[in-house]
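So, chain A:
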Amino acid sequence: AETKKIALVLPGPVTDGTFNSAANKGIEAAKAKYDIEVVVRENTDFAQIQDVLRSYAEEGYDMIIGHGFQFAEPVMEIHAEFPDTWFVVNTAQVAAAPNVASFDNRWGDAGYMAGAVAGLYTKSGTIGHIGAIPVPVIEDYNKGFEAGAKSMRPEVKVLSAYVGSFSDIARGAEITTSLIEQGADVVTSTGNENVVGTIQAAQKAGVQAIGTAFDSQAMAPETIITTALINMDVNIDLAVGRLIDGSLKPESYVLGLNENGIGLAPFRDFESKISAEDMARIQAMMKEFADGTLPPK
Partner candidate 1 sequence: MTDRSDIARQAVIAAACIVALVVGAILLAGANPLSVAIGIGERALFTRSGFLEAVLRSIPLTILGLGIALAFRARVFNIGMDGQLIAGSVVAMALAPLVPLDAFGLLLLLSGGIVGGAAWGGIAGVIKGRFGGNEIIATIMLNYVALQILSWLVRGPMQETMRIIPRSDPLDAALRLPILFEATRIHAGLLIALAAVVAVAILARRSRYGFKLAVVGANAHAARYAGIDPRWIAGSVLTLSGALAGLAGAVEITGIYGRLQEGFAPGFGITAIAVALVARLNPLLVPVSALGFSLLYAGLGTLARNGVVPFPIINILEGAIIFVFLAGSVYVAHRAKRGQAETADG
Partner candidate 2 sequence: MSDEGSVPPLVALRGVTKRFGAVVANRAVDLAVRPGEVLALVGENGAGKSTIVNMLSGLLRPDEGSILVDGRPVSLDSPAQSVRAGIGVVHQHFTLVPTLTGLDNIALAMPELGLGRLNRRQIGQAIDTAARTLGLSVDTTSRVEGLDVAQQQRIEIVKALIHKVRLLILDEPTAVLGPEDKAHLFDTIRRLKAEGTAVILITHKLEDIFAVADRAVVLRNGEVVADAPAAGLTPDDVVLHMVGSGDRDQARAIVTGETTLRSSSASGTDAVCRLADVTLRRSNGSIAVSGLSLDLHGGEIVAIAGVDGNGQSELMRVLAGMDVPLGGRIECLGRDSAGSAWTAAHLRRAGVAHVPEDRRRSGIVGEMSLARNYLLRHSDRRALVRHGMVRNSALQRLVRERLALFDVRTRGADERIDQLSGGNQQKFVLAREMDGDPRLILAAHPSRGLDIKTIRFVHGLLEEARQAGKAVLLVSSDLDEILRLADRIMVFAAGRTFGPTSRGDIARDEIGAWIAGHASGPA
């Protein structure tokens, strides 16, 4: 087969260390794995999306991946004009024949797992989530986080606050600090650069953090318990793989634990920081996600 041309359109920079970096890593991996030609468009603001999608389509790209729910609408507007191009939207649930598919990770489940872990690791009984801006996936994560924590420790106090920006790392850090001052000793964060701020604030305050997106423990080994994995690379690998073997359908694929769309990163040194039975409870929870008894319907 001739080399497929694939465009990945990102709302932010590939260096944000989370949401966009993850997608970028994914496409890099896919490039290594499949016979594809790849181009990545960064920092695409909403006003540009339609023009960007349209241009790629005009240039005969076989697949255009829009990384974020905000791509759903422009895609729906133009996909019909370009039947030979597949439009894939990440972190949204849209689909349209013949050529629109979406891949969404179960952010809620990821949040639930993170919450459970936090609930078991907190000593103060207070934990916190700092979101960038309440976009759907972040709100899902936020709900899951609270539910997960309470499932392990019903009386746990869950604080949550929003930065109001994806890139304001300093504010992200200050908000985290304020939650820590209010007693939180395990924090997690969703968004882009702001996540780095949270990790650093936790690091400086000597409390624990739970990463999001991809395993970032190297950033602060003594701070990050584990990471609630959002395996964007899996979305992208699936999309590309199915494009190449022709099995891609105009559906919205939702990737949970079993589809390896989410998960928990290895605990490494933190394995030993909680009791064996607590660790067992985490294992149990993961099993329930695997056999579908979780999340609570």
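Basis for inclusion: all candidates are chains of the complex that A comes from, given by their letters.
By definition in this document, contacts are C-beta pairs under 8 Å (C-beta built on N, C-alpha and C of every residue); 3 or more make two chains touch, one makes a residue touch a chain; residues count from 1.
Keep in mind it's a predicted model, so treat the numbers as computed, not measured.
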Touching chain, any copy counted, for chain A within the complex - options 1 or 2: 1
Interfacial residue positions of chain A with respect to candidate 1 in the complex: 7, 13-14, 39-43, 45-48, 50-52, 54-56, 58, 69-70, 72-73, 92, 133-136, 164
